[in-house]
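One chain of protein is taken out of this complex; the other chains stay put.
By written order: A, B and C. Residues from 1 in each chain.
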């Protein structure tokens, strides 16, 4: 039996449908039948050849959920539930070594130097081939962390939790947000929307969102945003004035830069109060620089500026639990669903920002 | 002009209505016209003579909100808003010295040895007399911390934030709760209900409540509880079995003992997972003992057992911000409202548990 | 080639010297030539048959350090140093699954339900036989975490870091100790001495030690203790009075119960200030109960009572780094060194408390 996959053979060219044999399992391996594969903004960057990690040919797709088609040996999910064939599962996208300074001494596996992600660092030039989520099957080995999911839950709704949701959880984990804090969220893509949902679920008293798309600002409102600032209608100076007004002249307690724009980060720094925190999770790839006044922006301000890099299993747990509490809201984020062979169209609607989130359904008919 | 107050002159006897002259203000003083005074379970204990801090005669009532009737000198609320006559305000019930080991070195003013609360540690035998909230006016001095409130908000809804709400905020502050954690709340009085609301607002994935009153369990459900366990219908063994079932056999991540019963604390310890946390905020006065197995309950379990004593200004902030986000839900907690001269009836409905929360309205007609 | 090991075949009987074949290595295996094996108080308990985890026949010894004799495949230590034959190494005694709720969601592998320790949970009834440290060789597999050590360091000095040192690191990690805090250490065995050393290295302003052996109290003094209280010369009431005197009447900020005695834990609770922390790491096996007054000991006191269970790799790192900074002081803790075949004598001097720490040297002549 063969599994179909959409292969990136040449940058900026349509993906090629290919068929690969299902692998023979080794001890600890789990073969997953992919029921939903998320299409991420970074997939577009990879497709465009802008990500130096890309090794062609490859199967794109690092967000997925599906059913265990086959497994060899015993395995439990992170909650201790024994896994078996037929179970619905989601997994941590990052695979880490478990034994290095970051994994074991600093318990920060997202920084593990051996970390890799299926569909990002993998090629399909060699066995086991099935190494990305734009495919009918994906092979995961004993190092992967699983989350078993109830059978009646729409898996497409869950896949964002494994990437943008988990990264946002990491951002909040590093933010030291306290109950009653005021929050600024910059950006209204999946990261920004997750940030609004997390801020709401973590007791923020105010959730101010800066974004450029009216429809997405409304989505943020439905997730709990208390003040929407459209950056096409309000200048940065106007936005800053409003933010100061609603925060007693101090600025917000915590700003989350989820846009990946140096301008946003600069605005975030200007928008937090003295002693505030500016968390930047938007820079998944090189994109510009900022200049800081050492006294005004850092010292006198007692600023905490915190970068965020990817995520780890516990963040996927946090994101998934968040999604479980608001399944209907999160279902609406999946604005586009495509069969596997329309992966190019899925990449297009992500690139054009028509979609908030697009998901491939390799077994939909 | 004189202000009416309900005075406790003799334990277990009806309160006596008395009239006191309004005080002449000193620099920093603020005279508040009480619009809503909360009636707390500990008021009943004081009335019964069970609280050794009580110095007769006294004006009961440590929870209040109202309007600034007069003030001398400049004062800002904790958000930096300049206060003026006519402003609606709530304040921290605890007054602390601001200069001791607890206030300044450990930034834990709730443990300040000089801390006192109007309506608990105060007598009305001497000027300025107006030292409790069961009265038309209350005198606060420069050491008090204020929260200005918008004029259109029902003050009765807010008063619980200054006592049970703030104490619950303190409990959560000490709990280290993480997004996605499972939570057990024990007790369905104001502390327990606030605990459900905080757990919900802080990203708990499961909120299991153990209580003895069906109606209050339903209130908990409306605040976000995911599993209700009536202790009159389920034995402790049955409850424990259920809790283990829904937590993968591990037990909850954090248990909040808000009932003030040794049996509850013991059940809490049995219900948390290894490495879990058991937060006990229910013991506002002496009431029993528990026995722990040093190895089984503490060492092997890696348990954290955390006592909680009262609260401080930042906890009032947290509670108030929480109430602001759910004003309608919290308004329903105020099941009974009485004019000032029916304070005895208010104490009765609290003692009998007919009321979830009773509030005196000294200026209602 | 065969390796000698001292085997526990029957409780309370002398260990039996036995010879086992060196195992054939699988991918990821590392065979260590044991140069120093620590003898721990819990080895005595196992030898006496008091530890239910013991499966006879077995090779005792869970603390070790030595030289890599053979290895299959590539492996790095936790600092990223590639390991090779001939390297001197120490390792984490606990082997954990790396994929469960405790390992990955709570990053608390010491609570992993699959955790096991060579020399505690292992039997030598079957291959690979060499599963404890009272032997010339020990087989470790890919799940173990290593620390490479410079060749000129006395390995005997390091072995306590992997057990009592790491457990004490865990205790401090959970204590939230702040610079300038006052500390009480209860117990003067290896755990207590490590606690003094950690308290000193973490900026404690006062380090009060309660112990029963004058010689060991002096050792504590050399590690930084500022006040020594011999419990045979001072009653608990006298000790408590002294502790209050030197802490401004408040009690210490943090107490570390490292003795495994319920009386000590009770004294610790009485000796910490309001809001203080009582960390109990002494109960490695069942030994008694304590009774707490819910109001006086927990609620009113705002006490944090924290149990500590074993340790994990990052704690071994902390302990090892501490030992490195004071090698001469820690060398003096190793009061007894024996060849492998005198393991019974080593157990005797630990049981009798003649030795602070005894170490077996399997290759000494």
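Just so it is clear, a residue touches a chain if its C-beta (ideal position, glycine included) is under 8 Å from a C-beta of that chain, and two chains touch if they have at least 3 such contacts.
Every value quoted in this text rests on a predicted model; they were computed, and no experiment measured them.
Asker: Which one, A:280, A:321 or A:342, makes contact with the chain that was left out?
Answerer: A:280
Asker: Which one touches the absent chain: B:314, B:336 or B:357?
Answerer: Counting the whole complex, the residue in contact with the absent chain is B:314.
Asker: Write down which of A:213, A:230, A:306 or A:341 is the residue touching the left-out chain.
Answerer: Residue touching the absent chain, from the options given: A:306.
Asker: Which listed residue, A:56, A:83, A:97 or A:111, touches the chain dropped from view?
Answerer: From the options A:56, A:83, A:97 or A:111, the contact with the absent chain belongs to A:111.
Asker: Since one chain isn't shown, list which residues of chain B touch it in the complete complex.
Answerer: Touching the chain left out of view, chain B contributes residues 76, 78-80, 92, 98-101, 104-107, 113, 145, 312-314, 317.
Asker: Could you please point out the chain C residues that touch the chain left off the display?
Answerer: Spelled out for chain C, the touching residues are 79-81, 169, 172-173, 178-180, 198, 201-203, 205, 248-250, 317-318, 320-322, 324-325.
Asker: Which parts of chain A face the unshown chain closely enough to count as touching?
Answerer: Chain A touches the chain not shown through residues 101-102, 105-106, 108, 110-111, 174, 180, 248, 250, 260, 262, 265, 274-275, 280-309.
We take it that only the chains that are shown with their structure count from here on.
Asker: How many angstrom lie between the centres of chain B and chain C, each centre taken as the mean Cα position?
Answerer: About 43 Å separates the centre of chain B from that of chain C.
Asker: Determine the centre-to-centre distance between chain A and chain B, using the mean Cα coordinates as centres, and give it in whole Å.
Answerer: Each chain's C-alpha centroid was found; their separation is 40 Å.
Asker: Which chain B residues reach two or more other chains?
Answerer: Where chain B meets two or more other chains at a single residue, that happens at 180, 248, 250.
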